[in-house]
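One structure is given below, represented as structure tokens, and several questions about it will come after.
Below is a slice of the complex: some chains, not all, each in place.
Labels for the chains are A and B, by order of writing; each one numbers its residues from 1.
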Amino acid sequence: MAIDQGTAYGKPAPTYLAALTLVGAGTPMGELLRRYWHPIGLASDATATPRKVRALDEDLVLFRDGTGRPGLLHPRCAHRGTSLYYGKVEEHGIRCCYHGWLYDVAGHCLEQPCEPNGGDKRFNIRQPWYPVEERYGLLFAYMGPPEKKPVLPAYDVLEEPGAGEFLEADDSSIGSGGPAIVPCNWVQHFENVMDPYHVPILHGSFSGPQFVEQMAQMPSVSWDWTGRGLRSVQIRNLEGGRRFRRVTEAVLPTLRVVPSPRVGQYGRVESIGWVLPIDDTSYRIYVAGRVTEPGQLGKMRSKYGGKYWWELTEDEHRETPGDYEVQVGQGAITFHSEEHLRTSDKGVALLRRMFEGQLEVMKAGGDPIGVFTDPAKALVRLEAGNFLDE
Amino acid sequence: MAIDQGTAYGKPAPTYLAALTLVGAGTPMGELLRRYWHPIGLASDATATPRKVRALDEDLVLFRDGTGRPGLLHPRCAHRGTSLYYGKVEEHGIRCCYHGWLYDVAGHCLEQPCEPNGGDKRFNIRQPWYPVEERYGLLFAYMGPPEKKPVLPAYDVLEEPGAGEFLEADDSSIGSGGPAIVPCNWVQHFENVMDPYHVPILHGSFSGPQFVEQMAQMPSVSWDWTGRGLRSVQIRNLEGGRRFRRVTEAVLPTLRVVPSPRVGQYGRVESIGWVLPIDDTSYRIYVAGRVTEPGQLGKMRSKYGGKYWWELTEDEHRETPGDYEVQVGQGAITFHSEEHLRTSDKGVALLRRMFEGQLEVMKAGGDPIGVFTDPAKALVRLEAGNFLDE
């Protein structure tokens, strides 16, 4: 009897690429991500009701003071550590419920009502905070080194709406294939953006055709560097000699630029999505896009046999897996040591190399790509879209 | 553009005072606490039905044998480790369900029915146990070094009931502001006892006035050492030149002596409460007090807009936070490294220094304060109360 080959016995302990995946403060990717602005809520999330937020492995409290300014503070009150989630929002800040210390949106301590004279030394206190800016219906925070704070960039596809178009924002992780919060590392999702070959398999023969029919065809794919990130061009030849050219982008650091896989009409990309790493093992996606009627963004959300992801039974999840199942199915953080990348995974390999390159730039003291210091130049032009070449 | 100051970026990793907070055997505070008696149940908790008990990070089984003696044993049977929770209580002890070993309340092994002659060597076996005493409707255990076992102290306010008064005991953590078991370190609660300034803020403007109106007024506060612990005196001037003088005590090691914040009547404190550290991250409170009708103690329990804590929605917890929310909101164990104590926190600082002092006494081989060896002297006189100075 021949001896079995290739069994699982003696398989080495698996490992993952920590520098690529971990997002906490002080980790390589955590520090790279902290050089950019990240969406941490819808503009409407900042109200007089304090709201818990988690981003880049940090817990924060979001609110909007009576003058309309959004505030994002470390949740533990600088006095005795009680959560400001229980605070009361006032005209000029948020007041801790325990002893009434009042903080403005930049963490200045304005009042200490139990102290003589309202706290002679209250100006020495600073509640840890992060700057917030509002754009496209979203709130963006900068959680990095203050002296490196860049300009919040704008994106041409959102700055130049067409006739009858207006902007809409969404926080339900359109594009995740699942619920708003996805329990795996964000890179597993971001790599998927540069992996168009999975479309005809996962979304074609497995769960569908889940999208329109031309997406189920195996494309011819190329990838290249755009100066702002990666671009993938997918060519599918249609009947009558026409050519369907789909362009997808992954822009530094977390921007997914993916035209609708439903290809309602040809043209430049309608919406862009920021992948927010909540922590090492969960992420969510904020999307902003041009629409012609309210709620249009939500129609991009995947369905499986007519059902939303959260309506599926456990058996249906197994029978019609989508992006959620394959990415969460890779584990909380996938084990890169067990992978075998091939030619069709070139986009994944390029994405990792792109991040490695930026980590090296940072290590050498430089600024990573996509960090803008000149407001006049902070407009990102995108090329993604579904195009029909006649 | 000015560079942002005081952001959360680069905030050091937070730390807590382990020597103050941890309660397990072998830790500094764990050993200090083990030099005193602690309540581990109501007298009525010890019955013929074994009951699981957790105290000072130890799991135990409580029962009462057929002769009326309460027993508190290590739960793992000395034979094969099965839990005595499944044991049967008999006239002279508890019998393990697995092989029938019978233990008395002091852990002596009385029978080994599967052994020849009922176990010739059974007298070599001792199920680990703790001594238990009954007082004020409560069961107290001594979990410390046997040679240091002190006399169980008595308290004047419970020893000398007034006309028409009788004693009542309660195990529902009256004073926690929440449920019977509170998921944070016990010191966060005990410090709150020496922190009267939070009352007009948290219980005044935030959740109320939650108590009577005079409590919502900002008091003038002093603190001092009583020889048995700390005392806080809170003065509030009332209409007509009268003075409301409220005296609160924190007695070593865990006794909270807090007059009713509802101030039903003026006079000495009605009830006292022992904070039991269940483990490092949870505690409960046992209370004993003088009442004139059954169930009167329970009426001291906090309400929020007419509702009990467990009746509140998540939104109502946020809108009307109480002691539970502020203490649990500090985290499982608060991070002392992030605190900024001020003059109004003098009671908190004194409390910590009091424990540090006792830890030093123990380290030097001495007995901490409040450990009584002479039964004739083991009566603690208290001064707490709500007083009206005309």
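In this section, a contact is a pair of C-beta atoms (placed from the backbone, for glycine too) under 8 Å apart; a residue touches a chain by one contact, two chains touch by 3 or more.
All values derive from a computational prediction rather than experimental measurement.
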Identical copies making up the whole complex, of which 2 are given, total 3
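The working rule: only the chains that are shown with their structure count from here on.
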In whole angstrom, the CA-centroid distance of subunit A from subunit B equals 46
Touching subunit A in the complex, subunit B uses residues 3-11, 197-198, 201-202, 205-206, 218, 318, 321, 325-327, 329-331, 334-335, 338-345, 348
Per the touch rule, the subunit A residues reaching subunit B in their complex are 25, 34, 49-50, 58, 60, 73-74, 76, 78-83, 85-86, 88, 97-100, 106-107, 112-116, 119, 121, 125-131, 143-147, 149
